[in-house]
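After the structure tokens below, expect a handful of questions from me.
One protein chain is absent from this view; the other protein chains keep their places.
When the chains are written out, they are named A, B and C in that same order, and each has its own residue count from 1.
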Amino acid sequence: MIAVLKSGTTPEQTAHLVDWLKHMDLDVHISEGQEITILGLIGDTSKVDIELLSSLEIVETVKRVSEPFKQANRKFNPNSSVITVGNAKIGNGHFAMIAGPCSVESEEQIIQVATAVKEAGADILRGGAFKPRTSPYAFQGMKDKGIQLLVEAKKATGLPIITEIMNIKTLDLFEDVDIIQVGARNMQNFDLLQELGKTHKPILLKRGLANTLQELLMSAEYIMSEGNENIILCERGIRTYETYTRNTLDLSAIPVLHELSHLPVVVDPSHATGKAALVPPMALAAAAAGADGIMVEVHNNPACALCDGPQSLTPDQFAKLNRKVQVIREAAQ
Amino acid sequence: MIAVLKSGTTPEQTAHLVDWLKHMDLDVHISEGQEITILGLIGDTSKVDIELLSSLEIVETVKRVSEPFKQANRKFNPNSSVITVGNAKIGNGHFAMIAGPCSVESEEQIIQVATAVKEAGADILRGGAFKPRTSPYAFQGMKDKGIQLLVEAKKATGLPIITEIMNIKTLDLFEDVDIIQVGARNMQNFDLLQELGKTHKPILLKRGLANTLQELLMSAEYIMSEGNENIILCERGIRTYETYTRNTLDLSAIPVLHELSHLPVVVDPSHATGKAALVPPMALAAAAAGADGIMVEVHNNPACALCDGPQSLTPDQFAKLNRKVQVIREAAQ
Amino acid sequence: MIAVLKSGTTPEQTAHLVDWLKHMDLDVHISEGQEITILGLIGDTSKVDIELLSSLEIVETVKRVSEPFKQANRKFNPNSSVITVGNAKIGNGHFAMIAGPCSVESEEQIIQVATAVKEAGADILRGGAFKPRTSPYAFQGMKDKGIQLLVEAKKATGLPIITEIMNIKTLDLFEDVDIIQVGARNMQNFDLLQELGKTHKPILLKRGLANTLQELLMSAEYIMSEGNENIILCERGIRTYETYTRNTLDLSAIPVLHELSHLPVVVDPSHATGKAALVPPMALAAAAAGADGIMVEVHNNPACALCDGPQSLTPDQFAKLNRKVQVIREAAQ
Partner (left out) sequence: MIAVLKSGTTPEQTAHLVDWLKHMDLDVHISEGQEITILGLIGDTSKVDIELLSSLEIVETVKRVSEPFKQANRKFNPNSSVITVGNAKIGNGHFAMIAGPCSVESEEQIIQVATAVKEAGADILRGGAFKPRTSPYAFQGMKDKGIQLLVEAKKATGLPIITEIMNIKTLDLFEDVDIIQVGARNMQNFDLLQELGKTHKPILLKRGLANTLQELLMSAEYIMSEGNENIILCERGIRTYETYTRNTLDLSAIPVLHELSHLPVVVDPSHATGKAALVPPMALAAAAAGADGIMVEVHNNPACALCDGPQSLTPDQFAKLNRKVQVIREAAQ
């Protein structure tokens, strides 16, 4: 970490600051120029509060030279991680198609969709049981009953299952769940992350609505620092001023996260765009950009006129998408 | 709620949609024009998933006519709410200055600051015990010990205290805390909000980094729908592309929230700007725009060169600010 | 266009508003419900100022049902446009690779790069002569001399050329330029757009830093409304809070623009990301998402250590990228 001091800083002020930094077990290398003084901070700078340091009166600017994340950092773990659930693998060349309905609604529905997506080539079944909703009056999901039905669908098809957790108190219900999803709104629910770090379950961690890629990696670090290294990162769109799409899918997140971290990266084009017609092109784009998996919504009722518009694909559309995705993955390598 | 159907929608599709809407206990008023058909949905539309409805193939656009929040809505509760804690009142013409250190660090520190801000005119003492930090390696606060020290400072000065909760499991520790703060990162931690709704403690709810004002009110609604109506809303800056300030303080939130809701609105210029020099002008601006309170960081060590820069004011600066705030509040009415 | 009036609007106020709307040559269809009144505005609503109408005291909300752009609108021109320059075609299944240096620097440089990118498969040569720079003290390009050198490179290789215009006064200099580029900062320089509409040159119109896709189409409409229909739209990244990439490339713009408009869509991953390593994955993703062309920076000095990092690719990297792009385009269809 580099701290540049303002011109006019007195030797006493500099000494004061250096003392304070040394108390944090840092070595401080001072380089005095004609107009400015540069401090090089050496040691474990991940503990330094960069916002506090930057805001000091005598400090002109501060720059991290090393990233503040360690266990998630590719520099320290050059080999890409692989997450294995059942027969599916994600990362380091292994690719997973994750598909299923937005919400689990009934046994019939989830078994039907699970069977259909398995036939169409899905590797993992998704389905919401606990649903984070902006309004307290909206349907909040089938909760524990929804998880039970997912487990039924897993038994029926052999597909590993993924579903979202919203409250650490419900962790026991996730015993037979293969991947626990942390939603965008909980990406910085640090207590939840730490508790999940004490389990050995694979965690799919979604990027928050307005979080930087570095913040996403720091949240992964929260989980990993407690011992759980089975993390899948997920890009699902960020909030911008554009209103035509629900969110703006940031596909550059894929190569950037691969450069910074060894963790696999999955993309969710369904929630990002909010429109079924945009899901296939964005899924293909994600595959071309090097994603390790794609998570899409597939619904179960191709006869229903109503369902033929939201962010969900029909099983047939999903099967067609899946075939293209595999070709593009090959071509992009 | 108004739903406009696309031209080319068949009568069967329209009938299908109307059926589905009626199953949600809504009355549907159909108005057919030459090119488009408009559905007026009457009844409790707060349960309708506007994103789902909008994304249907046959739906051109959907508009809410009534806001989806009820208990927080000024239309249904025209009188401004007042929150009372100890001798302090917030809302409906009552104004509170909330001041204190960023973090509780020691008994000596918190007692000193508490005494100093009380003398300078503060109504409520703030101080962080549980600290949400981007990095798992950063100082996470004194936790339960920090709350004990705040309670000591309350006994010593008589000031009511406010501090942040991060995990509902720690609720018991907040028994002697007067106002529980929900931080920006937890604004949509819906399970936490619902649990706080079952208490009777005043809650200061901070706007999330990238949340709209309507989402803030929906999160207030989560708490209120469980029975706790003692909510204070807090604007603390939103995330934009501008990097000079830590966040962009959105002061138009004050009159907008007052128009939409009866709940009091407090502004935190310290976290929003991240720089002590910007705190006084933004605090004065908040008072001029009609805020019901201001929350600022004040530190305890005016001798320390290092402290003379971050987002904290000295007690003297705070006293001077407080005097101006009171004059401007009067003038703005 | 639909306008919903507030409950409590008097019949006089409604009559007032209807009169005003009829003066704009609109038919107004009034539908009165129990609580609200809906006005359906029929006719040429592109002249209606939606912000003004929305802000009227008695108006609850306004929604456009038809898009405000006409000549750029696919509804009125269902067949995809094709832009032809020399041997290159863009749009409706035709794809163009546009490549060249950021700035024209010398005759030797531009001839070298032009020859190299032609061999590597480029269809069109790009190069900056007039450079928009944030600082008045930075290099502003070789200007007219730069254009002359581009024309030399065109003669030497047969490649059509594209370069940016910043001021309509310089239009004469663009006589031998095949495509005139309007940069992101001038996307809403309406006088420039109108003047370019009076020419017959193909125009590549870049999306502004913080402009919506609808605003981009309205700017295309400015050019088309003056008679020039040869427009190529270009996504080049938007400004968000993320700082790791220079801008956030919004690839969902491709399918959205194709849905709304018949105009071809090109993507510039070099300026969007600002990093050479991110250009190939984002170019492949753009091809997979259905782009009609890709514009990338290629430099001429593979021996130079310094050049080996910026947003430019070497000719070899470009050739490799080009081969993959062609395969992915096929697979994505």
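To be clear about the criterion, contacts are C-beta pairs under 8 Å (C-beta built on N, C-alpha and C of every residue); 3 or more make two chains touch, one makes a residue touch a chain.
Just so it is clear, the structure is predicted and the values come from calculations on it, not from any experiment.
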| item | value |
| --- | --- |
| Of C:I42, C:L56 or C:V151, the one touching the omitted chain in the full complex | C:L56 |
| Candidates B:I238, B:V266 or B:A319 - the one touching the absent chain | B:I238 |
| Listed residues C:T163, C:N189, C:S252 or C:N300, member touching the removed chain | C:N189 |
| Interface residues of subunit A (partner: the chain not displayed) | 2, 4, 29, 31, 33-36, 38, 40, 42, 60-61, 63, 65, 239-241, 243 |
| Residues belonging to subunit B that touch the chain removed from view | 210, 212-214, 238, 240-245, 248-252, 254-256, 259, 272-273, 277-278, 281-282, 284-290, 324, 327-328, 331-332 |
| For subunit C, residues in touch with the removed chain | 12-13, 16-17, 20, 44, 46-47, 49, 51-52, 55-59, 68-69, 132-139, 166-167, 169, 185-186, 188-191, 194, 208-211, 215, 218, 221-222, 225, 239, 246, 274-276, 304-306, 308-311 |
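We take it that only the chains that are shown with their structure count from here on.
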| item | value |
| --- | --- |
| Maximum centroid distance from subunit B, chain identifier (CA atoms) | C |
| Angle, in degrees to the nearest 5, of the Cα rotation that carries subunit B onto subunit C | 180 |
| Whole-Å gap between the CA centroids of subunit A and subunit B | 26 |
| Euclidean distance of C-alpha centroids - subunit B vs subunit C, Å | 39 |
| Subunit A and subunit C, separation of their C-alpha mean positions in angstrom | 31 |
| Sequence positions of subunit B contacting 2 or more other chains | 210, 239 |
